[in-house]
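One structure coming up, written as C-alpha cells, with questions to follow.
This part shows chain A:
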Amino acid sequence: MIDRIPSGFHPFVLPFMIGMVFVLLYCAYGIVKIMIQLTAEDRKKFLISLVTPKTLLKNIKDIFCDCLLHVKLWKRNKMLGFMHSSIAFGWFMLIVLGHIEVILFIPERLHTFYYPIFFNYFVAENDATVAGSLLFFLMDFFLLLVLTGIALAIVKRIRSRIFGMRRTTRHSLINHIGMYALWAIFPLRLLAEGFTAHISGGSFLTIPLNWVFRQFLGNDLNMLPTWWAYSIALGVFMVVLPFSRFMHIPAEMMLIPMRNAGLKIRGARKGFARVQVYSCPNCGVCIDACPMSVSKANIKDCTVYLTRQIRRGNEKRIAEISDKCLLCGKCEALCQVGVEGPQLRVMQRSLRKYALEPDYSNIAVEPLVEAASGSKVLYFSGCMSQLTPEIGRSVESVLRKAGVDFTWMDRDGGLCCGRPMATAGRLDAARAIVEKNEKIILGSGADTLLVSCPICYKMFRESYDLPGVRVVHYSQYFSGLVKLGQLKLEKSDICYVYHDPCELGRGCGIYEEPRRLIGLSAAIAEADKTREESVCCGGSLGSLSLSFEQRRKITQGALDNLYTSHADAIATACPLCKATFARYSDRPVRDLAEIIDAQSTGYKQTER
Partner candidate 1 sequence: MKENIVIIGGGIAGMEAAKQLLCLGYNPIIVEQNDHLGGHVSQWHQLFPDMTPAQDLVRRLGEEISEANIFLETTVSYVNKLKDGYNVMLNNGVNIVCRALLIASGFKLFDATKKEEYGYGVYDRVITNSDLEAWFNGKQDPRIPDKPARVGFVHCVGSRDLKAGNSQCSKVCCVTAIKQAIEVKEKFPDAEIYCFYMDLRLFGKKYEDFYINAQRDFGVHFIRGRVSEVGEAIDGRLQVKAEDTLAGKPLKVTLDMLVLMSGMVCNPQATEIARMIHLDMDDDGFLRSRDNVYSIIESNRPGVFYAGACTGTKTVPETVAEARAAALGIDAYLKSL
Partner candidate 2 sequence: MIYQGKQKIWSDYQKEIPDDNWYYVRSCIRQNFFPASEKMFTEITRNVLGKDVYETPFHTTCGGIAYHCDTIPQETVMTIVARQFALMTEAGYENYCPSCITSFGNYAEILETWHEFPELEAKIREDLWKACKREFKKPKYLAHSSDLIYHWRNEIADKARYRLVDKETGEPLKIVEHIGCHYAKMFPHKAVGGAEYPYVLAGMVESWGGQVIDYPERRHCCGYGFRQYHVKANRGYSISNTHKKFESMEPYHPDAIITNCPGCPYFLDRWQYVIAEQTGKTYGRGGYGIPVLTYEELAGIVLGYDPWDLGLQLHQVAVEPLLDKIGIEYDPKAKYLGLNKEDLLRPELPTVLKCC
Partner candidate 3 sequence: MMDFGFSLSKSSTLNLDTADLSLYKKLCELSPDARTCMACGSCSATCTAGPFSGMSVRKVILDLQRGRDVKAMVQGCMLCGKCIMVCPRGINTRNLILNLCKIYDR
C-alpha cells in the first residue's frame, strides 16, 4: 500500500472537511452551552460521574449497546433493530477500520481527518498482503452491511408495518435532506471505491464492481466525480445534521452519561431538557405507543412532535401538545433513547404564567392532624376514591380482617395530594398542598402511609419529604400481609385481566404485586398490551385539554386492548381507571382491593 497522491490532498475532500469541522464545532459549542445551563449541583454530579469508573464503564456499555447495536430496538422488532444497528455499527466499523488502515499503512497521514474516510482514493495497492486483503474484505463487508441497512431504511419509509410500526413520523424538509444525504453516502462510497478498486485494491464487493465498470467505461474519468459526490453527500449530511433529527446521534451520547449521572429534567428548554429534545431520533415509536393516537387528530401531539416544536420554538404548538397529553408515560417507556416526554411536557406547562395563583392560607391543618392521629398505619384513599367508595371500604375491610390497627386519614374528605396540580405544571401551588399534607402526616405520628390511589402514591413517593414514614401502596402492603399469614386468599373461578394503571406501573414500577394477589384470588389473563405497554384508561388527570369525547375514544381503545384477553372482568388498582372504565366497559370492573376483600379471610377468622 503506497501513498498515491504526493501532496496527500485533493480538493474533493473539502465538502467533507467543511461538514466535519462544522459538526465538531457545533457539538463543542452545544456541550459548553448545556454544561453552563446545568445547575451547579447537576454539573458537579455529572462531571464526577464521568470520572467514576463504575458510571464511566456503564456509559461506555450503554453507548455501545444503545447507540451502535440498538439492543432495545432489537428487542422491539428484529427488522428495526437490524436496520438501525447495521447502519450505525457498520458505519462505525468503516470509520474504525479506515483508521486502522491508515495506521497500518500510512501512519504519517493519520493527522488528517479525511484519510481514513477517503483511504481508497489516496492509496495504490503495490503488494497484496494478508492484512490488507483482510481489511479490504472487512471494509467491503461492513459497507455491504450498511447498504443493507440503508435498503431496509428505504423500504421502511414505504412500508413501515413490516417493521412493526403502524405509523411513522412525517418528516420535515431538513430531515428529508439529511435522510437522502445519508442514504446517498454509502452507495456513492461503493461507486467511488468501485471505480478506484483497480488502483487501490478492494475486496468481494468493490473488485467485481470495478470489473463491471471497466467493461462499460474503459477509463478512470468517472473516478473523481464519484469521490466528489461521496464527499459532498458526507458534507451535506454533516452540515444538515445539527438542524435535523440526526442530531440525536451526538446528543444521545451526551444523554446517556447525563442520565447515568442521575440528572433530572429541571428546566423546560435548557440543560438536560435540551439534551433530551435533541436526542429524539424522530423515529415515531411514540406515535403508536400514544393512547391518544386512536384519534387521527391527536397524532401530531405525540412526543416526537413535541421535541420538534420545541426545537422550532413554536410556542402555540408546544402549549397545545403539552396540554393535551395524558402523561401516561408510555412513550417514555417505549422510547429507544429514553426521551422523557411526560416530564418535558410538565416543564413546558410550568412555563405558563397565571394571573391568579392558588392560595390555601385559609386552610387550617390542625383539625386534619387530629383526625389522622391515633395509629401507626395511616391510610390515605385519595380524593378520587370518593367516586369509587368500594375501594376505601374494601381496604378498610381487609385491614380489619388482618387485624391491622389503622387510621383512615381522609375518610371524611381530605386535601388533594398535589399531583394533579403538579401535572398541570403549577409546581409552587402543588408544593403548598404537599406541605399541608406533610404536616398532617408527620403530625399524625404514623410510621406507615398506606395509599390506595396510584396517583397519590406516586406523589407521596416522589415529592414528599416524610422522614420515618414508609409510603406503601396497598398491593405491596397486602402482599406483605399474605406473606406474614395475616391474610389468607381463596381462589374464585372468575378470570380477571389486570390493567396496569399508568401511575402504578410505569409510574412506580409496580407490576408484580397486583398480579400475584389476583393470581391468589382468581384466575388472571393478560391483555395484548400489558405492563410497560399498558394503555392509559383515558381518564388521566395528566391531560388538561382533552375533551370528554376524545377521552371516550381513548377509553374505548384501552378497553378493546383489555378485551383481547377474553377475561370475565377487568381488575385494576386505581380509582380513576376504575371509574373511567366502568363508564363504558361491557364487563365488570373491580379494584384489586375489592377482589382481595371478597376472597380473603383474616388471620383471626381462620383461628376461629
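How were these picked? Simply put, all candidates are chains of the complex that A comes from, given by their letters.
Note that in this section contacts are C-beta pairs under 8 Å (C-beta built on N, C-alpha and C of every residue); 3 or more make two chains touch, one makes a residue touch a chain; residues count from 1.
The shown structure was predicted, so the numbers you read here are calculated from the model rather than taken from an experiment.
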TODO: Please find, within this complex, the candidate from 1, 2 or 3 that touches chain A.
DONE: 3
Task: Of chain A, residues touching candidate 3 in the complex - done: 323, 352-360, 362-363, 383-384, 386-387, 413-416, 418, 420-421, 424, 426, 429, 433, 539, 541, 544-549, 576, 579-580
